[in-house]
Each structure stands twice: as structure tokens, then as C-alpha cells.
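Only one protein chain is missing from this complex, and each of the others stays in its spot.
The block that comes next holds chain A.
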Amino acid sequence: MDLEDDTTVLTTLKSFNSFISRSDQPQRPSDQSTGTGHLQSQYKRSMELLEAADRVKSKNRYLQLDQEKKQMELSHKRARFELEKAASESARGLAHEVDRNQELLQRIKKLEERETEAAKNLAEQVEANRTLRKNMGGLNKKLEERDSALNTANQNISSLKDEIRELKQKIQSKDSAISAQTLENQELQEQLDLQRRKYQEVSQLCQSLQSMQSSCSEHVIKIKELETRLALQEQDIAIVKTVKSEVAKVPDLEKELKRLRDDNAFLRENRENCSLLKEEVEGLRKKLERMEKTKEELVNMELEKEKLQGWENLGQYTGLNIRKPEDLSREVIQIQQREIALKEQNYTLNSRVRSVERSQSELRTEVSQQRSKTLEEQKKREAQDALVRRLQKRVLLLTKERDGMRAILESYDSELAPTEYSPQLSKRLREAEDILQKTQNHNAEMEVCAQAHFIFCVSQVELEIEALKKQQASAADSSSLATKEEVSLLRQKIEDLEAERQRLEEQNNVLEMRLERHNLQGDFDPLKTRVLHLKMNPTSVAKQERQQEVDALREEVTNLRELMRSLQDGGGLVSSQDDSSLHRSSLDLRKQMESSELRNQRLKEVFQKKIQEFRTVCYVLTGYQMDITTENQYRLTSVYAEHMDDSLLFKKGSNGSMQLMETEFSKTLGEMVALHLHHQKSIPAFLSAVTLDLFSRQTTI
């Protein structure tokens, strides 16, 4: 509808525009021709047209707008409708969605619950998983262990199988070896048999050999004996030969003997001659010696003679009173002594010179010191002179001042009237003058003193120098007598001291020896050393033990003595009141003895009883009373014996068998003896026969 409206609007517009343009075109050519009238009408027309057009336009527009509005409204309605539709639809959708939402929420909740459950399950499962894993781990370990065990077992099995195989092999080898060994054994046995046979043969041979050997050895012994005999004989032969040779030598020896004897006699004669000759020789030798000595003495004497001549000449030469060498020696000694004295003098003089030189040097140093002192004094004096001059100048100045002041004062006095000032001033003047004078006097005195002091010092130094010079001069003139005495004294002292020193040295040696000895023996200086030992030392321990032993022994001895005494006195009673253990032991022993004796007695009684019982029972049962008369002899008396001495005697032989001895009763039983003992060889039968026989006799009688 809109489009139609539009097209109508557009068509109307178009028609209008075309109208306007038609109207315009005819108007234009008319514009030029007509005048303004046309124009106004045209204009009015145009204006009206325009206004009509405008009205049409506005109407069109209004229609358009109405259409638009309607369209708009339609559209609006449509839109609204659609909107409502959409709204309802959306509401529906919303509700739907809400329902869905709720459903979804419920689902979500369910799902969440499921999730939590699932989570719990998960956790449980995880824990179960962990535990399972652990178990698994454990199981794995066990499995591994088992595997390893299995492996080891397998290895063991394999190894054992190997071993078994090896052992089987070994067994087989050993079986084979055994079989081989058995075969060898058999062979060896056969060989053994062979060998045994051979051995027998050989033993026989050996025996024969031994017999041969014994015979051989006997022969050998014989041979040895013969050889020894041979050797002895040969020795004898040799001896005989030597003896023969010696014997052959005998005549020669006899000849020699004769010769020797002759020689001997000759030599003896000669010996005497020799001895004589020797004595002569000795005498001659002694003479010779004496002669030589005399020669020497001669020579010495000649020498001495020469010496003496020399001495005599000396005496003539020297001009001194010398006749003997003693004089010369005396002279020499004197000269030596003089020399010594002079030497001593010389030494002393040298020492004195040295000392004097030392003193001189000291004095020189003193002189120099004194000179320096004088110089100083001079300087001081000069300084003081300078001072004095200065002071004099000052004095001059002061006097000038005073003159000036005086002049001034006089002028003042002359100017001024005599007032009260003048006496004071004059007084003051006078005082000042007095003071000045005093100072001047003092100055002068000081100068005088200084000079005098200086002069005095100088004079002193000069005196000292003179004295030193005098000393130096006089040092050389000192006498030597005092020194000689001093020297001799000193010498004596030295000798004494040396002697003492030697003595002390000897003493020292002796003391040192003694000290050494003492040190070896173990002496010590109590001030410096101390001797220590452990309190528990072996010697003290040993001594203690020894002492204890000794005490114990003494105690034992005393106890034993008392025991002895008590035993000797009391016999067996123990009444001592000592608490010695010996008495107790003796008591115990006695008690033991008594108890043993009692026991013995009881045993004896019991034995006797039993024996008696047994004997009576034997007597009753067997019918014989058996008594032992002597060693190995038994006497049997029957119950039914007719006489008291009817008895059978049995003796036990060396081999243990019983033999019946002859008695009067046994003679009567000869038959039974023969039957039972000889034939049957049974003693119980014999005895029972005898009993029956006697019993029968008894009963019948």
C-alpha cells in the first residue's frame, strides 16, 4: 500500500511539474512581448500556481505523512504483535528455560553429590591403590626375593646336579679304579705267592748262607787272630832286628866308652887347670880394670891438675884472693847475689818509675784541670772587671744625675723661699748621697775582694804546680832500701803460700778419694738429697711375712708343748681350759676312734650271731656240726653220733679238693668210704649215707 501511495504521490508530482513547465514555456515567449501586465498576472498566476503547488505539495505531504503514519501504525502494530508473540514466545522460552534451569540445577546437585561420592570413592580407591601398590611393592620384593631365592636355588640345584654328575663320574671312575685295583690285587696276590715261594727258597738259602757266614766269621776271626799274631811276630822280628843292630853296635860303644873315659879323665885334669887359669884370668881382669880405673883417674887427675893450674892462673889473672875453687864459687855466688840484688833494684826501680810516671800523668791531668780552672777564673775576673767598669760608668752617670739634681735643687732653693720642703729635700739628698756612698764603698770592697780572691786562687794553683814539680823531681831520688825489704818479705810469703797450696792440694786429693769412696758406698748430703722408697716394698713385705711366720711357728710350738705336757700328764682326758685347736682335734679324733671301735664291736657281735645262726641251721639241716680245728682241717660231728668223739676229719688240699682223714670213726665206715668216695667220688653222698646209717642205728636202738 505504501508503494501505491508513493507512486500516486510521485505521479501527481510529475504531472504538476510537467504542468508547470508547460506553463512556463508558453509564458516565456510571451514575456518578451507583453509588458508588465502580463508579467504581473503571470506572476500572480505563478504565485497562485506556486501556492497551489505548495498546497498540493503540502497535501501530498500530508497524505504521504498519513500514509506513512498508517504504515507506521501498521508496522507498529505488526511490530507490537510480533513483539508480543516474541514476548510470549520468550516467556514460554523463559519458563521453559527456567524449568530447564531447575532441572539442570537438580542435575547439577545430583552430579555434585555423585562427584563427592566419586571423590570419596576416588580417595578410597587411591588409598586402596596405595596400599595395593605397597602390597604390590612388598609382594614384588617378596617375589624378587623368591626369584632370587629361586635363582639361587636353581643355581644350587644346577651346581648340585653338576656335583652329582661329577660325583657319579667320580664313582664310576672309582668303580673302574676299584675293578682295576682288584685285578691288580689278584695279580699282586699271585705275585705274592710267587714271591713267598721265592722267599722260602731264599730263606733256605739265607739259612745256608748264615751258616756259611758264621763259619766264615769264625774263619775271619781266626784269620784276624793269626794276623795279629803275625803282626806281633813282625814287631818281634823288628825288635829283634833293632836289638841285633844295637847289639852289633855294642863293641863300638865299648870302644867309645873307653875313649870317653880317657877323655873324661883328661878333661877333669884340664878342668882343674881351667879353673886355675880362670882364676888367673879373673885376677888379671881385675887388675886390668884397676889399671883402667887408675888410668882414668890419672887422666882425671891430669885434668884436675890442669884445672887447678887454670885456677891458679885464674887467681893470678883476676887478682882476687883465690886459691881454691871454693873461693871462686864464693866469689861467683857473691857476684850472682850482687847481680840478683841489682836485678831486684832494677825491677823495683822500674816499678817505681812506672808508678812515678803514672803519678806524673795523673798530676799532668790535674795540672791541665787546674789550668782550665785558672782560665775560667780569669774569665770570671774579666767578666767582673767588665761589670766593674759598667758599674763605674753607671756611677758616673748617677753622679752626673746627682749633680744635675743638686743644681736643680739649688736653683729651686734659690728660687723658692725657705720653706718646709728644703729640710726634707736636704734630708733626702743626704740620704741619697749616703746610699750612693755606701754603694760605692760596697762596689770598691767587692772589687777588692774579687781581686784578692783571684790572686789567692792563682797563687794556690801556682803553689800546687810547684809542689807537683817538686814531687816529680823528688820521685827519682827515693831510696831502694824499703823496697828490698818488701821484696824479700813478699818472696817469703810466696814460698809459704806455695807450700800451703801443695799441702792443700794433697789434702784435696785425699778428700776427693774419700768422697768418691763414700759416693760409691752410697753416702749422700742430707742438706741436698733425700732418700725415698715405697712404703709397700718387697723387703718390708718379706720381713712382715717372715715375722708372721715366726710368730705362727712360735705359737704352734707353745701349743704343741702344752699338748705334750697335757698328754703326758692326763693320758686321754681332755681337761685343759685352753682354746687351742689341737685339743679339739684330739677330742675329735678320740671320739672318732671310740665310735669306730663301737662300730667294730657291733659288727663283731652281729657277725658272731649270724655265724652262730648259720652253724646251728647247718647242723639242724645237714645233721653235721662242722668245726675248723686247724688250718684247712674240718671236723664233722653227726647229730646221731653214738659217741661224742665220733667225728670225720676232712682236709682241704692244695688244689681245693676235700680229702677224708683217718679217724677212729672213719675206720668203722670203711665200706661207705670205699663206695661213696672211691667209686662215686661224692662227699655229700657219703655224708648222707653216714647220717642215714647212724639214724637207722639210733632209731632201731
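Just so we're on the same page, a residue touches a chain if its C-beta (ideal position, glycine included) is under 8 Å from a C-beta of that chain, and two chains touch if they have at least 3 such contacts; residues count from 1.
One rule holds for everything that comes next: contacts and distances are computed from a predicted model.
Asks: Identify the UniProt protein name of the omitted chain, choosing among "Septin 12", "Mitotic spindle assembly checkpoint protein MAD2A", "RRP15-like protein isoform X1" or "U3 small nucleolar RNA-associated protein 4 homolog".
Replies: Of the names offered in "Septin 12", "Mitotic spindle assembly checkpoint protein MAD2A", "RRP15-like protein isoform X1" or "U3 small nucleolar RNA-associated protein 4 homolog", the one UniProt assigns to the missing chain is "Mitotic spindle assembly checkpoint protein MAD2A".
Asks: Among A:Tyr62, A:Tyr412 or A:Phe524, which residue is in contact with the omitted chain in the full complex?
Replies: Hidden-chain contact among the options goes to A:Phe524.
Asks: Who touches the missing chain here, A:Val202, A:Ala542 or A:Val617?
Replies: A:Ala542
Asks: For chain A, which positions touch the chain that isn't shown here?
Replies: Answer for chain A: residues 517, 519-524, 526-543, 546 touch the chain left out.
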